[in-house]
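A protein chain is absent from this complex, but the other protein chains hold their places.
Here the chain labels run A and B in written order, and each chain numbers its own residues starting at 1.
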């Protein structure tokens, strides 16, 4: 694959990474602006390759690396080389891993030809930016807007009146239901469903009467939604996902959830309705959160953890039954239900021992 | 949005709600038949708005509400106003929340133009009622039947020989596989898969030989299936979902499951094969039920609860490890596996204490 990969001048790549980082990545190039085309591990890198150091375990390999450009932090530079800088080009950077991420986005950028494929279905009344791409068998319904350079891939559906910003990718068979609002630079992996009806029913004589769900899903900028993840539209108000939030595959968000900015959730998380998750929180895979809970910014939930309540402070919470081998699980699980009686026995025994102790004391006197 | 919303005469709306409820909602209008077009919270409601009371906490707000029509129960009417009825129109109703649900269905009804879109794919041998709607890029395979006023949205697939009743909605990219049978007034949210193969294999020399799954999925009337929910076809007999049952998103039902009538399941529930869930049962989110279990009617399963067996009586069962902060989880989890030995120690200690007590008694004598 490397053969077809574009070749960058190091200084040009650095300039474009700087732009992507909005100038926040601190970088300083030492040595000439070599040609680079890919990242490789330090020990495997050669001419045209970049290698970055984030883990001290690779320091020796990095010292000996034949990469054309090595990327490391100021402190690692002096620790590795002292005053004797090597003959190679060096990028000193305060976050080599972020440099790797930004630069990879440039190295692996694929440009799709703009335009609406003749076999796409763009309904009358939809507005597609001339620089956007709508592939064959993709659907854009009436009233929908597709922003500049956004790609709607084959089989994806953008519903009636949905608004999609710039530079988004909507992968095959993803569905953005009617009225969904999406910012810019968002990615929708295949099969995700944004804006299905929330789960709202009124109980009536042992039956369940559907309550129309008329809120929307509103998604900020730079959000990624995983494959087959589902986000329900709000009942009356909107379901909201904030800027920069990344949701892995097969996550479920209920109606009226409010997910903050720069939240990450691993796969298979389920969050019931009307719950909020504060900015910069992290949720482990397969965690489950009840409805109507407010999780403060900066909180963490461990994997496979059920959350049924929260205090008002950020916290790291975890809880799952430990896996055990063979019969041990059966034995331990059987004990769990006896815990309250064990505790009572322990208390009673404790009291009994103190009675005996008193008896002994009185006998001694 | 309110501007485009249809306006109803209160008495006309009440008559149509009565019809939707099959005459089971008890309603009595006091005062003139005002014009209404939406529901609002009591304190925000004004002319043309309806407000309903289900929660005593809003009684004062309701008393002061400027809604054109207020909906409450007989007992709340007298508690709030005694004999001094307000100047507003009042709907006395035995279930104001159900009224809200039914009336909202009328307020938010959207009619789609009937007919098969020229870019739909309706295979030869399919039968589509002339009042049904099949949108562009929707698929209806040979032998399938689509009932009156049913809507098959863009990207949805109705498989070979599938039968769909009247007034159903099959949202985008939902799949009803070959032979699926669906009643009337059912809703299939986007991306759900009805009638994928059950998971059946014969072990053979360390390998797994597929057993063709030749049963169907049979779904009753008034069923709703959530986004990306999957219901497998039966192995030989059918997988069955009863009338009025509501399934949230990302639920999995295995082959030969038999789900009763008016059951509700929250999102992310998984039920293995050949299990039955009785009428009017409620299953919490992310609950998991093993195969070959019969859960009696009227049972309840808590969220994130694993069910591996059941008795023969309806029950409410729950079980998940409590989430803890920081290191507390590690400590508690480590103890769980020692529970059997703790219990032994407790028993041994108890015995030892009684021995000492006997010693003391004999010393005293």
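Odds and ends about this structure:
Heads up, the rule we're going with is that contacts are C-beta pairs under 8 Å (C-beta built on N, C-alpha and C of every residue); 3 or more make two chains touch, one makes a residue touch a chain.
Values in this document were obtained by computation on a predicted structure and should not be read as measured data.
Checked against the full complex, the candidates A:266, A:283 or A:301 give a single residue touching the omitted chain, namely A:266.
Residue-wise, the contact with the chain that is not shown comes from A:173, picked out of A:89, A:173, A:276 or A:299. The residue from B:80, B:152, B:193 or B:263 that touches the chain not shown here is B:193.
When the missing chain is restored to the complex, the residue among A:249, A:275 or A:290 that touches it is A:249.
Checked against the full complex, the one of B:163, B:252 or B:281 touching the unshown chain is B:252. Within the entire complex, the positions of subunit B that touch the omitted partner chain are 121, 123, 137, 139, 141, 155, 157, 159, 173, 175, 177, 191, 193, 196-197, 199, 201-212, 214, 228, 230, 232, 250, 252, 254, 268, 270, 272, 288, 290, 301-302, 305-308, 315-322, 324, 328, 331-332, 335-336, 338-339, 342, 345-346, 349, 352-353, 356, 359-360, 363.
Although one chain is not displayed, subunit A still touches it through residues 1, 21, 24-25, 95, 97-98, 100-102, 104-105, 107-108, 119, 136-137, 154-155, 171-173, 187, 189-191, 222, 224, 226-228, 244, 246, 248-250, 262, 264, 266-268, 280, 285-286, 303-304, 320-326, 329, 333-334, 336-337, 339-340, 342-343, 346, 349-350, 353, 356-357, 360, 363-364.
Simple rule for what comes next: only the chains that are shown with their structure count from here on.
Distance from the subunit A centre to the subunit B centre is 28 Å, each centre being the mean of its Cα atoms.
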